[in-house]
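After the structure tokens below, expect a handful of questions from me.
Yeah, one chain of the complex is gone here, protein chain that is, but the others are all in their spots.
Naming follows writing order (A, B and C), and every chain is counted from residue 1.
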Amino acid sequence: MKSINLKKNQFIQFHQKISFKFDGVKYFGYKGDTIASALLRNNINLVGRSFKYHRPRGIYTCGIEEPNALVQIISEYSEPNTRATIKKIYEGMEIESQNRWPSLENDFGSINNLFSPIFTAGFYYKTFMGPHKKFWKNLYEPLIRRAAGLGKPPKDFKGISNHIHHNVDITIIGGGLNGLLAAKSFINSNYDVLLIDFEEQLGGIINNSNKLSSIDNKEPKDWLKETIQEIEDSKNIKILKNTLVTTYNYINHLIAIEDRFVGSKPIEGKVNSTLHKIRTGHTILCNGHIERFLSFQNNDLPGIMLSSSFEKYMCRYGLAPSKEPVIFSNNSNSNSLVYGLIKAGLKPKAYIDSRSGEEIEPNLFDLIRKNDVPLYTNSQIKGAFGNKKIEKILVEDSSGALNEIKCDCLCLSGGINPDVHLFTQSKGLLDWDEKDLTYKPSKPFQPTITLGSASGQFNFDNLNSDINEKLKTFKVKKLDVKLELNTNTKYNIEKLWEVSPQKKSLWAKSFIDLQNDVTTKDIRQAITEGFDRIEHLKRYTTNSMGTDQGKISSINALGIVSDLLDKKVNEVGTTIYRPPYAPLSFSAIAGRNCYEFYDPERKSPIHSWHIKNGAIFEDVGQWKRPWYFQINKDESMHDAVQRESKNVRENAGILDGSTLGKIEIKGEDALEFMNLIYTNSFTKMKQGSARYALMLGEDGMVKDDGIICKISDQHFIATTTTGGAATVLGCMEEYAQTEWPNLKVFMNSITEQYATFNISGPKTREIMKKAFPNINFSNEEFPFMTFQFHEFNGIPIRILRASFTGELGYEIYIPSNSAPKIWDNIQSVGKEFGLAPYGTEAMHLLRAEKGYIIVGQDTDGSITPIDLGLSWMIGKSKKDFLGKRSLARPDTIREDRKQLVGIIPSNKADKLEEGQHIILDKEIKSPVPMLGHITSCYYSSTLGHDFALAIIKNGRSMIGTKAYASTSSMGTTGVDIVKPVFYDENNKRLVS
Amino acid sequence: MKKKYSIFSLAKNALSGHKDWPKMWRSPEPREFYDVIIIGGGGHGLGTAYYLAKEHGLKNIAVIEKGWLGGGNTGRNTTIIRSNYLWDDSAHLYEHSLKLWENLSSELNYNVMFSQRGVMNLAHNEHDIKEIKRRVSANNLNGIDSFWLSKEEIQKKVPIMNTDNLRYPVLGASYQPRGGVARHDAIAWGFAMRADEMGVDIIQNCEAHQIRTKNGTIEGVETSKGFLRANKIGVVASGHTGVLAESAGIRLPLQSKPLQALVSEPIKPIIDTVVMSSAVHAYVSQSDKGELVIGAGTDNYNSFTQRGGFNIIEDTIRAMVELYPVFGKMKMLRQWGGIVDICPDASPIISKCDIEGLFFNCGWGTGGFKATPGSANVFAHTIAKNEPHQINSAFNLDRFASGRLVDEHGAAAVAH
Amino acid sequence: MLIINCPYCGPRDQSEFSNGGEAHVKRPDGSKEIGDREWGEYVFIRANPKGLFYERWVHTHGCRKWFNCVRDTSTDEILVTYKLDEKKPNLNNFKSVVKTPSGEPEVGSGNFTVEK
Partner (left out) sequence: MTEVIRSDGVEIKKKVIQQIILRGSGDSKFNNHINKSLKLLPPSDNLRIISNDNYTLAKMSFDQWNLIFEKEIENKKLNKILADLNKSPLILATNISDSQVFFEIQGKNSFDILNKLTHFDFREKSFKKSTAAQTLLARVDCSIFNLDLKLLLSCNRSFADYLEDRLIDAVNY
């Protein structure tokens, strides 16, 4: 392939040379070149090896539809599968070809081509099963996996991409002729408009082809410059360049990705890509068309490319990949390439057209005649041949004779398809156009408008009327632009999908999907085997499942299938176009919502104190809660937890309970509402008292628990578990609004208004007396499960006497901003009494000694209050509450349900493990019937041995008997089943 | 005539240019009467017909499918297979299926590419650890291979995983070595081919409209190709089962929600096991073609459009790029959705109902693919014997009245 | 992502809302006698039509108010949203797009790309 530079070009800076490396060799390109155009300048066309047969592959297109030229960008964390036809080069760029070993020139993988007659469609379903199924895991699959896949894995990469949301009335996708005209009509209207184009410069076919000779009697370049200026000056139009719309979701929600480093190396620490998330009232699709190829023997040889791509390299990148390409076409679209070549002082080696002589456009005929270009009409290419590049082609002319033409480049055109990918993503329907032989948008489902070739209008004559008609609803100014064309032709095409090879050979391949190495023979084989539905055919042959998703070939496959099945193409249908339009970077999707911003770290009002005092934190939902406190760096968790819990039993400990949910329930019917939500009855409850309460789901299972404080019949405060805060509030609001709207009741979350300090232990009373001198903490004045409002240094506080550890305890509720001061005060006052902070682990241990449950750990959504032995909490007299009816269902009143029990090892020195199961067999020969499992288990320094809570079948009636607990090493430990309480059974310490 | 597939049959056919391969299945017009009609041509439906013919000797069977075989959830899932479920009933059902998977390729003589590369469920907080340790213990006692892996052991199996500087660090995982992935289309085509060989009529583009009953027993089904009479009808049409049940006056506790998944571009091997993470609800494996197959969460509303919101994809990917830094420079190739029909206790329904001769197999939620052969096997038994098999007795329809549920919410590893 | 018109705050992105399943399902009065099956159906069974569906949404990250909505589950098209205390809108002024009894719509399901 001998390329030639065309220096009269406004996009390439020929004065600015750029060096880059491809497979270790240094080459030169110019500023504005893509990798593909730079390689073509250096006459390199072999850029990769195909997926299955490892055949040599070249640059086939000049855009995003590229199936072959996928390269690895070593200088950018070795990013795989990058399209050479899109990525712009920069100084010092390092690029490697993919999927070949040891080198591109001689790839060991091409041995597959030798065995290719066996490796046809779906061969892997019919073999790799013998001689034993172990072969698949240890031999066949590893081999297949190593051969498959294109690029090598990239390096670890922590990118910076951000998201920008847009809310606009109109989004115009595509800044070509139609996009610019549409945008012009919205200038200074009261519509917010977003114009998006994938290229660095707006203009589309104005820049990429020779079709237009003048617009409104001006040079296309000048008209373009003026129009862009006009649009940029308009206040209501925003332009996004280098931005590709990848996804069109339901209710006009678009996703687009912008590359922020086009033509330069991404700078660390700078945003390298932006994901635009656009909510638009209307979408106007003018993203143009894509040319399709033709199938014939060896249509994959390097040096073969699409004719409009060759033309785009000439117009957009100032480069003719070859001085004298052969052109093979079945339609009028490739006329403008002939015009372009001749204008640049070159000419095609031959022009082959499958159409008959009369159908050839007159001005093309004159152009070819005047420049004596060999013309073959009614002719087809039977095959292309050459070693790792095209060297000659075999043409069967109208008389049937075979002509051999030597050439270094072949331009193909099988017709053009409107780019309907985004239109079908919007759930619009397509319709086959028998005249233009392609699918065109027909019935939109959302407010979607298609213009220009994206809507299937391949001629320019009714451009104005089409746009004015479709934009009528917006009442914008009418368009009347005058166009003159270089090749003023009406689009004309003759049906041609495939040319059969000259001689029958097992190795002759005519490709229908270049990237996945799918041949037309594979399609015929799939249909003979019964995979005649287009979706089956795609999955069986993997046709159009590559990274290009069959952009230049999927319509051809439909044509071939409709011929084989003798069905109209509309009956064959198409496979579903799935987002994204082109592969979308993971880092861009993640945006800033990852790494340090993955999820908020919710902090309690005294979080900084915890950090300063050696707290080790645990994640509880989004909260960070002190798990335990280390008095020095090498104190183990076990020692810390034993120290903390012992201190609560002997002196006093203090826990930060601010993360528990706190909901205020107010209103005239607050009492009736609370009786409906919780199992307990609050009617006879005295004002100023508190009660431990359970909340069930409608299925009767325990969902959450907490302490309810009754200020009055019209005012309650309920606490919830940390994890349950949002769901309990949500459930209350749901039932208040949807089931009992007649009740006058309101709920406010006051979780963050108050910090909560739970202090408990034998010496608590002395500490509280010193910390709050003006309050009387005697048992008579301040009995168990009551609360009082006080003021401390002008701060309104509430103190509730309750305890989760089984010791004398108080919960102090303090407005969050004043919490740190009071916490510090209690710490200093409590020092002399041995007061020390404790974490969640010690709290779990202490509450388990008392047999108190933790919802979510001792319950799993399938446990009722009766199972937990908490039937005393059910207000028997109440006529209704959440889940009441479910408590009377056959399965809920069963006697042998799983019930809460205590477990201690028969031999006190033995260990118990959480999550293990209680069984009756000493030896484990699985499957073993299980009675239930250990929900919580700890070593207790108070008891001097391990102990656990468990939920087991028929639990209560088994108290006093022996059983076994399984161990993680599949052994068993003898256990005694006891009552689920291990400390101060009759609560003397609580109420004294 | 029994089709034989091997390297030798491939070589023989290569010589004649692969022109004379036999058709995988006939596409007959429906006959007027069948002993059993299976509504739903996915993996479960085709498998049921296969086992009815093979193990219960029934001959006059039809499978009717409104679209193309395997076009529903069979063709849309992330192909993960495991049996480490919590409750005994579920564990036995999924283990029964895993055992069938293990020699399905040889039984069908069609390579379903079941790759037992192990399945890992990550724990990201203390609550996860407790739940996973309980499940591992229950699995072992039910005879299912299941281990607890420490962070170091995870690192060895999945070197690309970043376990520590994460918002929710990886604290450990459960691991089932016999779990893995398979080629989803192959099981549908394999069952269809062998069922067809035994005389089962497989009829595509035949949509069931209305189930017809007469005083409490089944009569037949109105379809787009006319009324088909039958003694027994098995409805296994995932989300649409509820719609059809309604036509027979039966209300099923199903809710159909979109579940999304995506694949990356194909690259050389980087991950050799399946990793599931329910806390950040994202799970990943690498297909033999080299694409990373990533499952996301469900949208929280009912829909049959097989599409979901982009926010679900965002939530999964932002967890992935943190858990696997190597994904930072990779790209999403394709994104789609399926319809998962979910029961309130996240367990399936394989059951008779009040109408004689009418059977339902649905409610698989996100666990359908791994259960394909096992579900088909026990459903065939239920239909043939008019009594549930011991394995699926717990998954009856009236468990919702009695309250004896099999609550597998945690095990499905997908927050729904 | 859908746009949902909250009756109190106006049209908002779907990420601000949570779904509440089927609407107009009256909770049986707990105090009256009710059979196990009937109660089981209230707790567990909700409509799951493919087509027009009366459902509930709550503006969780907004005004936190519940409201009802009619949506076509075969295309996700939201026809109307209305307050809890408003009458159930009659649907005959909404042209049904359903073509086949199993609820496959003419256009908008996204399950096929060419008109049948």
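Assume a contact is a pair of C-beta atoms (placed from the backbone, for glycine too) under 8 Å apart; a residue touches a chain by one contact, two chains touch by 3 or more.
In this text the structure is predicted, and so the values were computed from the model without any measurement.
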item: Visible contact partners (per top-of-document touch definition) of the missing chain; value: A, C
item: Hidden-chain contact residue, picked from the options A:167, A:636 or A:683; value: A:167
item: Listed residues A:91, A:461, A:484 or A:752, member touching the removed chain; value: A:752
item: Residue of A:234, A:528, A:788 or A:816 in touch with the missing chain, whole complex considered; value: A:816
item: Given C:16, C:41 or C:115, the one touching the chain that is not displayed; value: C:16
item: Where the missing chain touches chain A, by residue; value: 160, 162-167, 192, 271, 277, 279, 592-593, 596-597, 600-605, 623, 664, 666-668, 714, 744, 746, 748, 750-754, 794, 796, 815-818
item: Missing-partner contacts on chain C, residue numbers; value: 1, 8-10, 12-13, 15-16, 61-65
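Note that in this section only the chains that are shown with their structure count from here on.
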item: Between A-B and A-C, the pair with more C-beta contacts; value: A-B
item: Between chain A and chain C, centroid-to-centroid distance (C-alpha), Å; value: 26
item: Mean-CA-position distance for chain B and chain A (Å); value: 22
item: Residues within chain B bordering two or more other chains; value: 305, 307, 309-310, 344, 401-403
item: Where chain A touches two or more other chains, by residue; value: 249-250, 253, 427, 576, 699, 886, 889-890
item: List of chain C residues in touch with chain B within their complex; value: 1-2, 14-15, 18-19, 21, 36-37, 40-41, 43-46, 48-50, 53, 55, 71, 73-76, 100-104, 108-111
item: Residue ranges of chain A touching chain B (in the complex, touch as defined); value: 51, 76-81, 117-118, 120, 123-130, 133, 136-137, 141, 144-146, 148-159, 247, 249-250, 253, 255, 277, 427, 504, 506, 521, 524-525, 528-531, 533, 535-536, 539-540, 542, 547, 549, 576, 578-580, 583-587, 589-591, 593-596, 598-599, 601, 618-620, 699-700, 856-857, 860-862, 886, 889-892, 913-917, 919, 924, 926-928, 930, 933, 966, 968, 970
item: List of chain A residues in touch with chain C within their complex; value: 249-251, 253, 279, 424, 427-432, 439, 442-443, 445, 570, 573-574, 576-577, 698-699, 730, 733-734, 737-739, 741, 879-881, 884-886, 889-890
